[in-house]
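On to chain A.
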Amino acid sequence: MARTISYREALNEALAQEMERDESVIVLGEDNAGGAGSPGEDDAWGGVLGVTKGLYHRFPGRVLDTPISESAFVGAAIGAATSGLRPVAELMFIDFMGVCFDQIFNQAAKFRYMFGGKAKTPVVIRTMYGAGLRAAAQHSQALYPIFTHIPGLKVVVPSSPYEAKGLMIQSIRDDDPVIFCEHKAMYDVTGEVPEDSYTIPFGEAGVVRDGDDVTIVAIGRMVSVAEEAAKQLADSGVEAEIIDPRTTSPLDTETILESVENTGRLVVVDEATPRCNLATDISALVAKEAFGSLRAPIEMVTAPHTPVPFSDALEDLYIPDAQRVANAVKTVVEWKR
Partner candidate 1 sequence: MTDTLSTAVSHELDGNALLDAYRTMRTIRAFEERVHAEFATGEIPGFVHLYAGEEASATGVCVHLDDRDAIASTHRGHGHCIAKGVDVKAMMAEIYGRRTGSCHGKGGSMHIADLSKGMLGANGIVGGGPPLICGTALAAKQKGTGGVGVAFFGDGASNQGTTLEALNLASVWQLPAIFVAENNGYAEATSSTWSVAADNIADRAAGFGMPGVIVDGFDFFAVHEAAAEAIQRAREGGGPTLIEVKFTRYFGHFEGDQQTYRADEVANAREHLDCLKRFRTRVTETGQVEAAQLDAVDAQVTDLIDAAVEEAKAAPKPTAADLETDVYIEY
Partner candidate 2 sequence: MTSDTVTVGVVANPASGRDIRRLVAQASVFPTAEKANMVQRLLTAFASVGVTRALLSTDLGGISAAVLRASRARRPGRDGAWPDVVFCADDAITGTALDTTNAVRRMVADGARLIVCLGGDGTARVAAAACGDVPLLALSTGTNNAFPRMREATVAGLAGGLVATGAVAAETGTRRATVLHVGTADRGETALVDVCASRSRHIGSRALWHPETLTELFCTFAEPDGIGLSSVAGQLCPSPRDEPDGVALTLAPPEHARWVVHAPIAPGLVVPVGVDAWRPLPVGEPVEIGLRGGVIAVDGERELELTGSETATVRLCAEGPRCVDVSAVLAEASANGLLCTENHVAQRKERQR
C-alpha cells in the first residue's frame, strides 16, 4: 500500500528492507552510526543526512561509522564487495569524490573487465549532489557526468521518493558497482511510495508526462523543474513530454529516441555544468540517431560553466529553473527555418 513519505524516508526504508532481506548488506560512512566514540547517543544522526537513522540499533554490527577518510572506507566497501558483502557506502558529498576517485574509477569500475569477467563488485556508493542550499562551490556540484563517463560504473539519479526507493533496492541487488546520486534539496520532498519492497530496473526511463509538442529530458531534481515548466506551457497550449532517464548509465536511449521521433523537438535539462554533461551526451545521441525527426535545433538548459556560487543572488541564477526551461521550449517550438 502506498503512502506519502519523504525522499529521505524512502531511502531509509529501502536500506532497512534490504538489510532485513539480505545479511550481507552493510552500511558504512561518516557518522552513519551516529558518530562512533562520541559521548552522545548512538544513532543520533544516522549520517549527516539522517538517511541511515534507526538502522544502527535495528541491525547490530552492520552499520559502521568511519573516519573522514574517504579513500580508505570507499576502498574498503569495494574490497568487501569482492569478498561477499553488499556494502552501501555513504560518500557524504559527491564533491568529495576528489579524495577517493581512484578507488572508484580505477578499482571498482575496472575489476570485471580487467579480470576477464571473473570479478563481481556489488557495492553501492550513495552520495549527495546538487545546488540550492547555499553550500557553495565544494558542496554543491552535480558531478554525475564524470561517473557516467566511466565504463563499469552504473549511475543512478532518482527524481522522486518513489524512484529513490525502487532504484536503491535495485542498486543493492545489482552485482555491478553503482553510484547513487541523491539531490540534497530533495530529502524533504514527499511523494507516494509503496510500503512493500520493489525495484525499478536500470536503463528504463520513466515517462513522467505525455505530450506531443516537445520532448524534455530532465535529470534528477530537474525532473520537477521540467514538470513546473510543462504546467506553464500547457496553459499556452504546448504539451511537453517529460522523460526521466533515472539512470545515466545505463541510459535508456530507446525511450528518448522514440519520444523525439514523435515530437520532433528536444530540450535537455541538466543541473551539471555544460561541457561533456548529460545534456551534450543526449543531444549528440539524438542528433546522430534521430536527425531526420528533428524539426528544430536542440536546446540545452544547464548550469553555466562556473563553480557553484555561494550568494543566493548568484546561486538562484546558476540553477536551471522552470522559466529557463519554458523559454527553451518556446525557442524550439517557435523555431522557423
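Here is how the candidates were picked: all candidates are chains of the complex that A comes from, given by their letters.
Here is the rule we go by: a residue touches a chain if its C-beta (ideal position, glycine included) is under 8 Å from a C-beta of that chain, and two chains touch if they have at least 3 such contacts; residues count from 1.
These figures come from a predicted structure and were not determined experimentally.
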{"item": "Single touching candidate for chain A, where 1 or 2 all sit in one complex", "value": "1"}
{"item": "Candidate 1 contact footprint on chain A (complex, rising order)", "value": "26, 61-62, 64, 66-67, 69, 71-85, 87, 99, 102-103, 106-107, 110-120, 151-152, 154, 174-176, 202-203, 250"}
